[in-house]
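Apart from one protein chain that is not included, each protein chain of the complex appears where it belongs.
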Amino acid sequence: MKVGFIGLGSMGAGMSRNLIKAGHDLVVYNRTRSLAQEMRSLGAKVADTASEAAAGVEVLITMLADDRAVQDVIFEPGAAIESLPEGAVHISMSTISVDLSRGLAKSHANKHQNYIAAPVFGRPDAAAAGKLFIVSAGPSESIEKCRSLFAAMGQRTFMINEDAPAANLIKLSGNFLTTTVIESLAEAFALMRKAGVDPQKFLEVLTESMFSAPVYKTYGGIIASEKFEPVGFKLPLGFKDNRLLLAAAEEAFVPMPMVSLMHDRFVAALAQGLENADWSAIARVTYRNAGL
Amino acid sequence: MKVGFIGLGSMGAGMSRNLIKAGHDLVVYNRTRSLAQEMRSLGAKVADTASEAAAGVEVLITMLADDRAVQDVIFEPGAAIESLPEGAVHISMSTISVDLSRGLAKSHANKHQNYIAAPVFGRPDAAAAGKLFIVSAGPSESIEKCRSLFAAMGQRTFMINEDAPAANLIKLSGNFLTTTVIESLAEAFALMRKAGVDPQKFLEVLTESMFSAPVYKTYGGIIASEKFEPVGFKLPLGFKDNRLLLAAAEEAFVPMPMVSLMHDRFVAALAQGLENADWSAIARVTYRNAGL
Amino acid sequence: MKVGFIGLGSMGAGMSRNLIKAGHDLVVYNRTRSLAQEMRSLGAKVADTASEAAAGVEVLITMLADDRAVQDVIFEPGAAIESLPEGAVHISMSTISVDLSRGLAKSHANKHQNYIAAPVFGRPDAAAAGKLFIVSAGPSESIEKCRSLFAAMGQRTFMINEDAPAANLIKLSGNFLTTTVIESLAEAFALMRKAGVDPQKFLEVLTESMFSAPVYKTYGGIIASEKFEPVGFKLPLGFKDNRLLLAAAEEAFVPMPMVSLMHDRFVAALAQGLENADWSAIARVTYRNAGL
Partner (left out) sequence: MKVGFIGLGSMGAGMSRNLIKAGHDLVVYNRTRSLAQEMRSLGAKVADTASEAAAGVEVLITMLADDRAVQDVIFEPGAAIESLPEGAVHISMSTISVDLSRGLAKSHANKHQNYIAAPVFGRPDAAAAGKLFIVSAGPSESIEKCRSLFAAMGQRTFMINEDAPAANLIKLSGNFLTTTVIESLAEAFALMRKAGVDPQKFLEVLTESMFSAPVYKTYGGIIASEKFEPVGFKLPLGFKDNRLLLAAAEEAFVPMPMVSLMHDRFVAALAQGLENADWSAIARVTYRNAGL
C-alpha cells in the first residue's frame, strides 16, 4: 500500500521500518529532517512537508509526541488534511486526547476521508520488533483495509468499536493502570526495604503467582533494582497522558482518586528534577518520602 | 506425618482435606464443632480443644480468621503452645499481623519449638484444589521438613528467608496489590461505562497484552459484570489485612498513600452496608461516587 | 469617575450599584440585557456592546463567570480592548486563571492601557453591602487612582505587588482554603453524627476558640444544619476555580494533594447531580460516603 508516515521518533522509527520491510511503499515526514534521511536508505521517499507526505496516499499514519504536534501537521493551513485524498484513511497511532480524536473524526468525515484511532501499547523495543499491541477503533471497513499494516507493526490488533475516541480512552486508561502498578510496587518495595526483606523475593512471589504479567515483570524489575535507565517512556509523556485521562474523566463526571494520586506523584517528580527520567522513576518520589 | 490442624473455615477445610488425601495423619480442631465432624469421615481425629490438637504432633497448622483467633488458640491458659512438643513445628498459614508473627517466633523459641509463617495466596477454590501459592519464612530446616505438607496444599511454595514475619509482610503486601488492581479497574470501568465503551472490551485488551495475569482476569471479570457473588474473600477480612499493612508501614515509617486510599474505600464500603460482600465489592463505592 | 462595568450577575449587580451610589458615572453592559435594564433606573447608561461600555471611560471593570467570558468581551474582534482609551485602566475583578491574567497584562500594555487584577472574597450579600475583601495587584499608580472605586465596593483592599497575576493566585488559593474548611468540617461532622455528638456543639467549641473566623462560622453553620440553600456560590464555579488552581500548581511544579482531593469531591458532586447546589454541598458527598 502507499502509506504516508509522519513522526519518526523512538516509536515511529521502528514502526515505519517494519512497514517498509513488509513491502509497503512509504513516504515519510519528520520535523527534524535528519531522522527522515535514515529511512531513505531503506527505500522510503522523504517528504519536505506534512502535506506532501499525505498527498496521493491510501493511508496516512501519524505517530507524534502530543496533541499539539498532531494538530500542527493535520490542521495547519496547507497541512495534511488538505492534501489527503478523499477515501483515504488517517490512522492516528500516538496517544492523544479523547477530545482531539473526536475532532479528527469529525474533520476527516467532512473531507470524505476516513479516520481510525489506533494507539499502541509497548515500548520502543516492541515497536522495533513489530511486537506492539494495537488498539483500534473506527469504521470497521477501514480497519479491515489496514490489516496488513497493523500486522506488520504489532503482534495483536484489538478492535474496540466504530467510535474512534474509544480506542484513545482505552489507551489512556491502560497507561493509568501501568502507573498504578508502578506506584503500588514502589510503596510495597519501600516497605520491604525498610523492613529488611529483599524486594526481588517479593517480586518473584508476585510474578510467579497471581501477578504473572509483563507489566509487573518489567516495572517490578526496574523499581526493585532502581535501574531507571534506559529511558523507554519519558516521565513528562506519562504526565501528559495522566492529564489527558483526568480531562476525559472530568468531562464524564467520573471521580478517579488514583488518577489524582498519580497526578501528584508526577508533579512531585518534575519538581524534583526527574524530567528526563523514565516514567517509572516516579517511584523515586515514593522512596524519598519514605526516607530512602 | 502427624499433623494438628486448627481452623476449618472455607480455606482450612480444603487444605486439611488435601493433607489427609496425601496420607498424613490429622487431628483437627475447630471452634464450631460441626465443621470438624465432617473431617472424621475422611479419617481425621477430632480434638475437643486446641491444646489436644497440638499434643503429640510433629507439626501444628493454624488457619484462622484473625490475630485474636490465633492468640486464643495458641496463648490462652491451657492452649496449644503448652501441649505442643519440643522440637515440633507450628506453621501459621492465615494472614496475621507482622507483630503477632514476631511474637509467635519468640514464644515458640522460648519453648524450644519451631515456628514458620506460611500465609497463602488463593481463594477457597484454590485451597480445595491444592493449588495455593504458599509463601514461607522461618528456619530453613523446619521448612524443609514440611515440604510434603506444602506440596499437598499448594502448587508452589516460595521460601523468603529465615525471619518468619517477612512472609507475613509479603502476604499483606500482596493483598494490598490486589486491592489496587480492584480499585484501578473500578475507576477505569466507571469511566468506560459513562463514556459508552464496553468494559469487557477494555478488559480483553488488558488481559491479552501487558496485564495477562490471573489477578486482572479474576477481578476484572467480577467488576466488569458486577457479579460480586459468590463471596471468595469477605470484605471485612480485606479491610483487616489493609489495617495490618498500615500498622506495619507505620512502624517502619513508610508512607503508603495507596494503602490509605484503600483504607478509606473499605470504610466507605462498610458504611454503605457491604459487610457481607466479597472484597471486590469496594468497586461499588467507586461506581456510586461516579453516579452509577 | 467614568466607569464601564461589564457583568451584572449576582456579584456584579451589587458592586455596580454601590459604585453608582458613591457617585460614579457608570456605563453597564451585560449579555443578558434585562439585567442591565434595572441599572438604568439607578442612573446608569446601558451599553449595547462590550466595546461601547469601554469607549471613553477612565476605568473598565469586568466581573464575569469565567475565562471564556472575559476573553469574549475583551479580545473578540470589535471588543472592549479596541475601544478602551490609552491610559485607561482595566480592573479584572472576577476569578480568572493566572494564565489569562498574564495575557491581559501583556495585551493591555501593548495598547498603552493599564491592567489591575482585583478579585474579591465575599458572597453576593457582601457584594450588595459593599463589604467585599478586594485583593489587588498591578501598577501601584493605577491602583492608587482607583481607591475610591475599591472603597465603594469593599470593606478592605489589599495590595499585593506590581505583578497582576499574583492577585489571581491569591484568590484561587483562598478559595482552595475555603474548600478544605468545607471538607474538613464535613468529615468531622459525619463522625460526630454517627457517634451521637451534636455537630453544633463541636462547631461552638471551634468558633469560640481557635477557629473563630467567618469561614468556619458561615460554612460550619451550613454544613451542620445541611441547609445548602440559598446558593451563594454555585458548585460548578467552585470546581472551575479548583481546576484553575490545579493548572497554576502544575505549571509551577507544586504537588497539592489537598487540591486533588477537592477535585475528586467536586467531580463526584457533579456526578451525583449537585450542579445547581452551593459549593458547600460537596459535604453531601462526604456524608453519603459515610452512609448518612
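First chain written, first letter: the chains are A, B and C, and each begins at residue 1.
Criterion: a residue touches a chain if its C-beta (ideal position, glycine included) is under 8 Å from a C-beta of that chain, and two chains touch if they have at least 3 such contacts.
The structure displayed is predicted, hence computed values, not measured ones.
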Candidate in contact with the missing chain, chosen from C:Met39, C:Ile170, C:Leu244 or C:Ala271: C:Ile170
Option from C:Ala190, C:Ile223, C:Leu244 or C:Ala271 whose C-beta touches the chain left out: C:Ala190
Residue among C:Leu19, C:Ala127 or C:Ala248 touching the omitted chain: C:Ala248
Identified contact with the non-displayed chain, of A:Gly23, A:Gly43, A:Gly196 or A:Gly273: A:Gly273
Residues of chain A in contact with the chain not shown: 268, 271-273, 285, 288-291
Interface with the unshown chain - residue positions in chain C: 98, 121, 133, 135, 156, 158, 160-161, 163, 166, 169-170, 173-174, 176-178, 180-181, 183-185, 187-188, 190-192, 194-198, 201-202, 204-206, 208-216, 245, 248-249, 252-259, 261, 289-291
Contact set of chain B toward the excluded chain (per top definition): 243, 249-250, 253-257, 260-261, 263-265, 267-268, 270-271
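We adopt the following convention: only the chains that are shown with their structure count from here on.
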Whole-Å gap between the CA centroids of chain A and chain C: 40
Distance from chain C to chain B - Cα centre to Cα centre, in angstrom: 53
Where chain B touches two or more other chains, by residue: 289-291
